[in-house]
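For this view, one protein chain was removed and the others were kept in their places.
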Amino acid sequence: MKNELFVVAVVGAGVSGASIARKLSAYTCDTVVLEKECDVSFGVSKTNSGVIHGGFHYPTSLLKGRLEVLGNIMFDTLQQQLHFPFKRCGILVVAFTVEEMKTIEKLYMQGTANKIIGLEICNRERIHTIEPTLNADVVGGLHAPSGGVIEPYRYVFSLIESAKKNGVTVKTDFRVARAEKHNSHFLIHAENGERVRARFLVNAAGLYADEVSRACGAEGFHIIPRKGQEYLLDRNASGLPGKVVFPVPNPTSKGILVIPTPEGTCMVGPTAVEQEDKEDASTSQENFEKIFHSARRLIPKISERDIITCFAGLRPALSGGDFYIAESEQQPQLIQVAGIQSPGLTAAPAIGEYVKDLLKSAGLVLTERPDFDPMIDEVPRIRRLSPYEADELIRENPAYGEIVCRCESVSEAEIVAAIRRGHTTMDGIKFYTRAQMGRCQGGFCTYKIMKILQRETGMSIEQISKRGAESGLITGKVGNLTVQDVGKAAGEGKS
Amino acid sequence: MREKHCDAVVVGGGSAGLAAASRIASQGYSVTVLEREQELGGILNQCIHNGFGLQRFREDLTGPEYAERFVEAVQSHKNIEVLLDTTALEVSPGSIHSVYGYSRHEGVTKINARAIVLAMGCRERNRGNIGIPGTRPSGVFTAGLAQRLINIDGYIPGKRAVILGSGDIGLIMARRLTWVGVKVLGVIEIQAYPSGLTRNIVQCLNDFSIPLYLSHTVSDIRGRDRVSGVTVTPLEEGKANSEGKFDLECDTILLSVGLIPDNELSRKFGICLNPETGGAFVDGGLMSCVPGVFACGNVLHVHDLVDYVSEESERCASFVAEYLAGTYSSSHHPMTAGANVKYVVPNRYLPGRDNRFYLRSLIVKNKAELLISAGGEPLKRKRLAHVQPSEMVSFELSESELAGIPDPPENKLEVSIY
Partner (left out) sequence: MERKMVCISCPLGCRLTVRWSNEEDVTVTGNRCAKGESYAREEILAPKRVVTATVRTRAASGRRLPVKTSASLLKEHIPALLDRLYRMEVPLPVGCGDVLIEDIEGTGVDLVATRSLQGV
């Protein structure tokens, strides 16, 4: 079997891996991204809360603090190039007591030392003017206008799209089993037998960074999954805030937040509980009380009547509390990118830069690509257009007139755009288009999306899945039934 | 942009929209019906079971048969234009209202009309709404989606299923799944009594020995990629009793846990919604708080009998015609829900004419009595052989029955069940 040869292999297509890949795509080094799921952004990055942090939670003595500050200011340019939903709506950290105001001051000092622009400490009147939906008991807080919110999966999708446009190869369903060095190249084996060679290996494997590190003969460390449960609230709910609202942080976590999303819905959460199982992203009823109690304390009008759905994600926690981004000492030419918890999303653009520099130090010669194009095409979204604009668009492309997801106003053209970009699962289409994310949670659009998928990809109905492999939807066709099948199902019925 | 003008726009070509459109057209007005699917009929198209039309036609029809009668009526009216494959996404309320219909063939069409009939029906309550904890595998379907996949497309959603909710939709699907080779392990019902018709308990569960677990709930869903099982927990006085819980191995869960009127477009008109029903507040003629915008059918309140939907929609259409003729009465008086009544629709009545109301009981009772009182004094009584929350009650107040009503403020009517 011929081994494909690359210069850099990035393991993991979450926000870190995607940012690194896109950064590297500006250079002539052949880069491949190896992702174990059937689509990118299907791991930790999928359930990220989407907050672009304000750069005041951590000192710049910590790597994560420095990268957060650097990353934050890069988002405007990135949005212009990559068109993901992003709003620099601002962050508030609110205090209920004089004691808490002291913590606010500390955050302010930290942020100022980090050179964050626009930070202000607000008194009671000011903070309630800025955010009228706050609990009347809030006595003041920190206002960080540089904070914001994005749709994390759209961000990762767009980074990968841009990277691919500029020559990066992306291999999905490639789960790294092991890698050995032969003649200063890594020979990377996938569990399914596929093989790839690369001079440099970047381990950005999220929850599995520890296993990949070991499999590559590098450092042993332990990633502990830290589960966060969140609820998504309807955009029609009243009393939702316009800014991201934080409570005063405690030593272990930033607390339960109220997060307005760029699309007008609202997230409340996340919790933060460590566990053993890297696969267990189940939600529990116990967290419901805790989350709503905390959220209502900040924004009194938050109500469980407005819940659209609930889900949980796992953060890859590493002891030590900072990012581990460095060239491996045990395995030269391997760059570790591990323990990327909050503020990983905010830091991601800066992580890309940082890892590029680490690769350079490790011996990678960087030659800029003269034809690097930072822009990707913007796919029009019918819900953002006025009826007049929509009318013109439909005349150009009739598939824009076929409304598939009525809750989020998503047209067939957008579903097709998702599929043509490689998002061929129901979840992939959901993250790219928002279809199935709305009030009816796919009740009306599921069968339409399945038909479009069949038409565009030639998949059979049994091959269509929620998120790959074993998560199929349809198990058979009525047309293939025999009466024995029915007899078995009817069991000992009195037929 | 293509622009059209007509007297009334009906949003939705299901049972409510079809009945309303026919009646408005028969009064001589022009109607445009917007339907987002490629055929008329709405949800009836996938309800291939019988039990429809017993009241209205005294026949036992299937959903498609019932729909076809109304579709034929609409198609025979020259002054009804049907826009299929057209979704109403935007509106512009005003003295003349505009609705923007999106379709692949025509782009966006702006339709101007003085009257709008909202007949968009409802959507299903889903896992997100009821918050079943656990993992998020594939294999969790709302009953209506499963019904659509099986009955229209011929797709089988799984091999071993658990159904949550013993309303008629859940029961019908228990039988349908069995007849397409899916093993149904049980129907789980939160209440102490089933909410569907006894006929369906017998013919959909007993016939196939499918167990019905009353006072139970699904407390956990398991499975990494596809559902692998659920935990079923008994409820004691509404609270979960984890000592009695047990697991069922299945790969499919059907949720039949309620319907929610789909008022997204209604909000764009600025309509006031009634939190008790999930639909618009309407006056005695089923007109919302926005002049010229009416509502009928499931979008107004969730019905159980399509016969009532047709009746309500035709009644609404008569008022639309009056509105268009300029004879719509502005005199509407309060009708309120009294003891043991969850809601009554509409909650206004029109003096000096016949009125019809629909209500839901809060109690289960045989040999019950409906009592309508005015200013505290009994006005009318009606015997009801049997009431339960899942069976809507319809009653009339005729012009003569309303004749003796005192002047305000004693003119408030209240309906109660005893």
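Assorted remarks:
By written order: A and B. Residues from 1 in each chain.
Throughout what follows, a residue touches a chain if its C-beta (ideal position, glycine included) is under 8 Å from a C-beta of that chain, and two chains touch if they have at least 3 such contacts.
If you're wondering where the values come from, they're calculated on a predicted model, not measured in any experiment.
Contact with the chain not shown here comes from a single listed residue; of B:15, B:32, B:129 or B:151, that residue is B:151. Contact with the omitted chain, checked across B:48, B:73 or B:290, is made by B:48.
For subunit B, the residues in touch with the chain missing from this view are 45, 48-50, 60-65, 67-68, 150-154, 179, 197-199, 201-203, 207, 366, 385-386, 391. Although one chain is not displayed, its contacts with subunit A can still be listed: residues 478-479, 481-483, 486-487, 494-495.
What we mean here is this: only the chains that are shown with their structure count from here on.
Those residues of subunit B whose C-beta lies close enough to touch subunit A in the complex are 1, 36, 85, 87, 89-90, 100, 102-108, 110, 123-124, 126-129, 131, 133-139, 142, 144-145, 148-150, 152-159, 177-184, 206-209, 219-220, 222, 224-226, 251, 264, 267. Note for the complex: subunit A touches subunit B at residues 232, 236, 279-285, 288, 304, 307-311, 382, 387-388, 390-392, 394-395, 398-403, 406-407, 409, 411-412, 426, 439-444, 446-447, 461, 465-479, 481, 485-486, 488-495.
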